[in-house]
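Of the protein chains in this complex, all but one are displayed in their positions.
Entry: chain A
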Amino acid sequence: MSAALVVEAPGPFTTLQDLGRTGHQAAGIPVSGALDPESLRLANTLVGNTEGEAALEMRLAGPTLKIAADHVRVALCGASSPLEIIAPERGEIAPWRTVRLERGAVIRVPPLRESVTAYLAVEGGFDAPEILGSRSTCLRAGFGGFEGRILAEGDRLGLNLDTVAARPEIRAARPPTLTPPERIRVVLGPQDDYFSEAGLATLLTAEFVVTKDADRMGLRLSGPRLEHQRGYNIVSDGIATGAIQVPGDGQPIVLLADHQTTGGYPKIATVISADLAALGRLAPGATVRFSAVTVEEAEAARAARERDIAALLRSLEPILVDPKTLSSVALLAVNLVSGVVDAPRAG
């Protein structure tokens, strides 16, 4: 049978995502794509893919997967949890690095730490059809990704490569910091004039808590009421990712990748693109504060962020181990064992 990862346990909310499906919002099709595109790009770069290849996006915890290919190279990025190896021997592989696994190996991504979103990329990518220019999962209409849905037990995730060459494994020299910024930056509007001065002041001074109602569509926050002054219905208009809409109850909802393309609630502000990945990492119970910046400041922040990511993507280094501390897991991790064993087969 063709190369695959077999899902032994799916994790709470695992989907295939790339950098999103643009160009079809006028037909009501959401952009989708990674909640934390920075970690997706890093995971792909580590395994030698193009930055925007589709990878498994895991929320809260990841799946248990059995390798059904001769060799697979993977990288786990986005959270500080390790990749657990359950079979053939128990072990742990640090995040932000690559590892080569053999047929029959079973891996598991445990509950995520420091972020609720992480990515598992595989060298060569998943064998999923590109639909409307993207492999992202569109849950609303049930297409894209793996059969348009979250993973389920027994799924076979096809892989483009049945084997990958043995070579030194690599890691990100300085993994990105996952600590959320003290304040999430927003640009006020497009409907800030629907809110009283007190309502706007509350947005920029109060602390909000991420509720359990946090998914790929948005984060429902709880905090002091944001006071409207012109009602809470607008004639529907477009929605940008990061928009903070405020329904009649005065509780803000920050819209994320799977948000609908248009909406009828006033949007008090929009989170700047440089801070969107941080939102995608927030767990229920986390607190959020906002500060307002201008569009020009947002643009400068995004350009700076992009320079940081570019530096991060260039900072990959080979993993070296001290031979005195070698264990079988460490050997697996640097590929000495499988590399030696498989050399004839690879030839």
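One rule holds for everything that comes next: contacts are C-beta pairs under 8 Å (C-beta built on N, C-alpha and C of every residue); 3 or more make two chains touch, one makes a residue touch a chain; residues count from 1.
Following the convention adopted for this analysis, contacts and distances are computed from a predicted model.
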**Item:** Omitted chain (choose from "5-oxoprolinase subunit PxpB", "Branched-chain amino acid ABC transporter permease", "Beta-ketoacyl-[acyl-carrier-protein] synthase family protein" or "Lactate utilization protein") - UniProt protein name
**Value:** "5-oxoprolinase subunit PxpB"
**Request:** Kindly state which of the options A:86, A:240, A:283 or A:313 is in contact with the chain not pictured.
**Result:** A:240
**Asked** So which of A:63, A:124 or A:263 would be touching the chain we can't see?
**Response** A:263
**Request:** For chain A, enumerate the residues touching the unshown chain of the complex.
**Result:** 22-30, 131-132, 138, 140-141, 143, 186-187, 189-191, 234-243, 260-263, 267, 270-273, 295-296, 298-299, 302-303, 306
